[in-house]
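Only one protein chain is missing; all other protein chains are in place.
Moving on to chain A:
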Amino acid sequence: MVAKKGGNRGVGGEDAEEELKRDRLQAILLADSFATKFRPITLERPKVLLPLVNVPMIDYTLAWLESAGVEEVFVFCCAHSKQVIDYLKNSKWFGQPNFSVSTIESHNSMSAGDALRLIYERHVISGDFILVTGDTVSNMPLTLALKEHKERRRKDNNAVMTIVITQSKPCSITNQSRLGMEELFMAIDPDTKQLLYYEDKADDLKGTISLDKGLLMDKTSISLHNDKQDCYIDICSPEVLSLFTDNFDYQHLRRHFVKGLLVDDIMGYKIFTHEIHSSYAARIDNYRGYDTISKDIIQRWTYPLVPDVQFFGNCATKLERRGMYRASEVGLSRSAQIGPFTVIGNGTSIGSNTEISDSVVGEGCIIGSNVSIDGCYIWNNVTIEDGCKLKHAIVCDGVIMKSGAGLEPGVVLSFKVVVGQQFTVPAYSKVSLLQQPVKQDSDEELEYADNSRGVIGIPSISNTPEKLNEQFSTKLSDSQRQTVSEVGNGGVGFIWSHGEGGHEEEWRHSVAPIPADRLVEIIKTATDELEISNRDGNVLPPSGELEPDSVDNDSDEDVRDDYAYFEKEVEATFLRAVHENVTEDHVILEVNSLRLSYNLTSTDCASALFYSMMKLALDTPHDTPGELVKNFATAITKWQKLLKYYLTSIDEEIEVILKFEEMCLESTKEYSPLFVQVLHLLYDKDVIQEEAILNWAAEKEEADESDKLFLKQAEKFIQWLNEASEEED
């Protein structure tokens, strides 16, 4: 079908095909994700070499690139570069006909941006290239996408990049629960497939996104999608590399580069999208993505990259009934029950009455009897003794689980950890032989490290494997001396404390399914957000600038600070007025201007002025409380007009009483025994009306006992007031 369409286009189409043939199709494979989501495992082994259904991730990517017709791949290695290079050297990828793999090593690249700048300096890329990371699993054919890209390039030299997207159901929880990624919003021109807007941190926006008005002016139509998933497969023109070099602050491919190009339209570079429908493409971003993609592979969505097809280097595995994959040499007890969608690797033996379901078991594992394994990823050479219970966990190479040990959902056991007898590792914990790298800014973690061991060797990601190994051996002996370690009797390993988010974040990115209550929560927040956005739907911020809702949350504190400054200023103004005999009108004018500049209400002015007067009375020398009241009386008589100006309604008067109450409690404790007297004075001077006092009393009636201190003091006064009003009636 495609070929026929090409034929209709005539000479142009053929030219493009020729061009396609002439160029050697190149690809850049970033064998480093520049993220720490797979720690602690990635402290010892790079992410791309982690086994995904018993085959290292990078093999999936390379096998796909090879079958998609890529002829030259540059593997960029940074973290654990030696391990990656050694692996590739020993694998069959080197020396394939029509498929050359070469490595580029770097020790100081901190981001994808650095990597691409380094590759640019090497001058190895000659034409359009594919940019992927080493954790991509796909079976999509590239020919169509490439053809589209080249055709666009011929028409418009600024079309520098095509990103591959796929459809994903816009369910409120799918994004979160499938790949553990945040919701992604994209605006795409439906005619040209040009990408106009990209926002992958949509969760932070609380249901609102804003588009530039300019977009709507230029385009006849825009389709806004939240049902697309970014596959992180990009077809790039060589300009992309130079763009990275020009903008040396670009680090992240999406957050900086794509958004940068979209926002900055000076150069006029354009990004396009290519949507795939039937083929599969996804990237493993975190543990949840690892779980989901493993299951997709087992369910054969990635065909032919499935366990029973020897697409590369994996040993012969057969697909048996009910989706069970079994390698040729497996020692399986007669009474062991292997459930559906399970992969059992070569040389593994499984004891009697053991139940395994929805799991992947690697090569050379020894699993005892009466073990239950559900939804786990067990790598190579793991020993699991009798009676262990594992649920939704990742167990790395060489781990030993002593009899009766258990793993709760979401646990990650890094290399060679030993879990002690009868010990149950709590949910979502990560256990490693290496200690957690200590962040300087986090007190909690520092404390943790101190508690666990006197001497702290902090392994950082930049360490070379050899160094790590040295530390490793010393540690091992150290921890063996410890009889009771953090992982039970005879166990070896440290339980890492949770990151900043604590438990809050752990469940999002773990292999365990999201607990039911969390799901309810997500759905609830999602619907809440929906309501918010429905309500605010019509009042989109007009400027195209984002008005973050968060301002409102922080505002409480801001207001308090503002008020404190305001109060000080008012007090200063008032004192100046007292000393320099400024007229009331002028004071009102000044206080009003202050009110405007601080954006406060007249109630605030009233309480601030009242505070100033009290302060004045307090500061005037006095010996007895009686004199203090007298001082206050003179002040209030002199300035009552000023105060009265701001007391326009009952509410403000109540506010003043509340303020007075607060002052008595906090700043000017001298007044507290005089509360009733002052209140009476204010009543006499007509500053505060009877109604206000009664309202205040009624309001206070419902308050806590502790708050009623002054109410009790004023009890008699209020009673008198009540009686007085009755008499009047």
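As a working rule, contacts are C-beta pairs under 8 Å (C-beta built on N, C-alpha and C of every residue); 3 or more make two chains touch, one makes a residue touch a chain; residues count from 1.
Quick note on the criterion: contacts and distances are computed from a predicted model.
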| item | value |
| --- | --- |
| Omitted chain (choose from "serine C-palmitoyltransferase", "Glutamyl-tRNA(Gln) amidotransferase subunit C, mitochondrial", "Translation initiation factor eIF2B subunit beta" or "Glyoxylate reductase/hydroxypyruvate reductase") - UniProt protein name | "Translation initiation factor eIF2B subunit beta" |
| Contacting the left-out chain in the complete assembly, out of A:S33, A:Q83 or A:N139 | A:N139 |
| Residue of A:I85, A:V309 or A:A633 touching the missing chain in the full complex | A:V309 |
| Sole residue of A:R300, A:R576, A:H622 or A:K708 that reaches the chain not shown, by the stated touch rule | A:R300 |
| Residue among A:H80, A:R117, A:R178 or A:K416 touching the omitted chain | A:R178 |
| Which of A:T42, A:S168 or A:S429 contacts the chain that the document leaves out | A:S168 |
| Footprint left on chain A by the chain that the document does not show | 63, 67, 97, 139, 166-169, 171, 173-174, 176-178, 180, 227, 229, 277-280, 288, 291-292, 295-296, 299-304, 309-312, 316, 318-319, 323, 341, 357-358, 374-375, 392, 512-514, 516, 519 |
